[in-house]
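One structure coming up, written as structure tokens, with questions to follow.
Every protein chain of the complex appears in place save one, which is left out.
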Amino acid sequence: MKGARRTFFSDPVSVLALAVLAAVILFCIVYPFVSPYGYDEVNTAERQQMPSAKHPFGTDYLGRDLLVRMAYGGRLTLSVAFLTGLMAAAAGTVTGIACGYAGGLTDSLGMRVMDAISSVPGLLLAIVFDYLLGMGRGNFLFGIAIAGIPPFARIVRAAVLEIRQSSYVAASRALGAGHFHIIKEHVLHNVMPLAAVQASTSVADALTTCTILGYIGVGISPPRPEWGVLFDMGRKQLRSMPHLSLIPAAAITICIVCLYLLGNGIRDSLSARGGSHE
Amino acid sequence: MSDMEMLLEVKDLKVTFSTPRGTVHAVSGGSFSVRRGEVTGIVGESGSGKSVSAYAVMGLLPANGRAESGTAFFGGRDLLSLGEKELRKIRGKEISMVFQDPVTALDPLFTIGSFLTEVLLSHSPGMSKKDAAKKSVEMLAVMGIRDPESVMQRYPDSLSGGMCQRVMIAAALLCDPRLLIADEPTTALDVTIQEEILSLIQRLKDERDMSVLFITHDLGVVARLCDRVTVMYGGFVMESGSAGQIYEGAVHPYTKALLSAIPRLDDREGRPLAALEGEPIDPIDLPQGCVFAPRCPSCTEICLRERPEATDLGDGHSAACHLISKGGGTDD
Partner (left out) sequence: MLGYFCKRILLIIPTVMAVILLVFVLMASLMGTDTSRMIRYEDDVPGEAPRLSFLQQYGKYCFRVFVRGDFGENDSYNSPLGEDLMERTAMTLRMTGISVIATYLLGLPLGILAACRRGRWQDRLITSLTTFFSALPSFCLALGFVLLFSLRLRWVNVTLQNDADYLIPLATLAIAGAANVAKVTRAGMAEALDRPFILSLRSLGLSRRSVIFRHALKSALIPAFSVFGTVCANLICGSIVVERFFNIRGLGSCIIGAVGSRATTTLMGCMTIVALIMCVLSVAADLLFVIIDPSLRKSLTFGSTLRRRGER
């Protein structure tokens, strides 16, 4: 594990991705406290302004400062992405371990459910959840999270199956180790790195779904300035003020690319030292 | 013996692989030859460079492998200097190869029939599909496959390992090559099937005036099949000679160690089976002297310092060992 960490930090791309992501998160947390404007502060005197020293990202049709709205939106978008991504990670890991370790009927049943979930696109699932379980109550979060479970469950299950058949688990079985002990000592230990890689992908996917939801007006909706919402508002002034939609789009793109690079970095650093991956 | 009899002559072959860990010296001094109508065996443990030598000759090294130097003359041409296009005309038509695991050596998505006819048609483009299919069926029958017509329609997964190996040999011999390279063709098979495949290769060699380069780690198989033997270790040739010279008069300590590791039914003296001590060498970090020195029971100071040259012992028998070049021999 230590060697993997060193490999990870010796790769400039991974370090850069991590740094950019950390900077974005830090900015979103801190900037609303520092900024002279509120995210919903209407200022009719300064409407539709192009970027300037006073408003680095310009203002929208109500004179609201885009920079502070971006920071606020980032809080919403990124916390949804991380929350749902990690929810999917936790549920998927548990499902995967349960299916892989128990085998038999539990396994085939669990995997069938996973197949069923993954046959529905995540976006559709989130829309359906939000609509059917009542709008505006954050139900779309469950939709995003559930859509993220199957890939996790599959990866973890495959790893568990491999570990379960390995000789060292057989050996500790023979020595009288209980199921709980085996899961804790061998299975979790080996599955964690794989789950870490998938988690970054999962957070990125959740980010995509969340912003798309915001864009099509499901889930987080105005006046809360989620990044997808901001993009949608900017789209209406594409010709005159393209930066209003370009900036949210760029922020989304940067975060997603960083998350993927982070995942790649983790995977490479684990496989470089001959880790349990593949 | 005249050069006319030489079908394949490999001299001073050197093959390296570039890997993340460093340069792997897979073969550093590979010299062996195959004479017309004979079976030459290359014997060595895994990592001795025996298979890699064969792949280098065929131009089938993986992307990170390179034949650095040496020559491999076949019918007056140096195979190592030929381009991919020219090699392709030789592969399958003049030199063919049979592999260790016959089941994975066949493409699972194609029937045996389409596989065999494709091989034929790629070497004789003018042939009609019908003739190709007919010739394929005949060849399967030669391999001792019953009901070849139905096998033509089948996919590899529905055939046993032995059957797959017969199919692979059939494909290899479709265009009447002069040399067959067999890379441990029986290792992955059951013992009874092994015997059948060995007899098949023996029979085909006699019937078709073909030579065989037989790569194996099994000295027993070599004794049964081969006219000449080359013993390799760590990418170097240790000893080579006729089968009789190797079995009755081995001079190299490594060959002797290998021979004493074979249990013999006719051994009435009750000698213990010898096992070689120590680990095989690291092909990234070759020792300065003889590659076998770290494990050699008769290692001397010069062995650790200098690589031994091959010494000709007459009658085509040669060995690379300091103890022999000093004229002493190593009989104990």
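Couple of notes before you dig in:
Residue numbering begins at 1 within each chain, and the chains themselves are lettered A and B in the order written.
One rule holds for everything that comes next: a residue touches a chain if its C-beta (ideal position, glycine included) is under 8 Å from a C-beta of that chain, and two chains touch if they have at least 3 such contacts.
Bear in mind the structure is a predicted one, so any value in this text is a computation, not a measurement.
Contact with the undisplayed chain is limited, among B:Leu13, B:Val27 or B:Leu106, to B:Leu106.
Touch with the chain that is not drawn comes from one residue among B:Ser122, B:Gln202 or B:Ser260, which is B:Ser122.
By the touch criterion stated above, the residues of chain A touching the omitted chain are 118-124, 127-128, 130-134, 158, 161, 204, 208, 211-212, 215-218, 228, 231, 235, 238-239, 242, 245-246, 249, 252-253, 256-257, 259-260, 264. In the full complex, chain B touches the hidden chain at residues 58, 60, 63, 84, 88-93, 96-97, 99, 101, 104-110, 118-119, 122-123, 155, 157-158, 168, 171-172, 175.
Following the convention adopted for this analysis, only the chains that are shown with their structure count from here on.
Chain A and chain B have centres, each the mean of its CA atoms, that are 54 Å apart.
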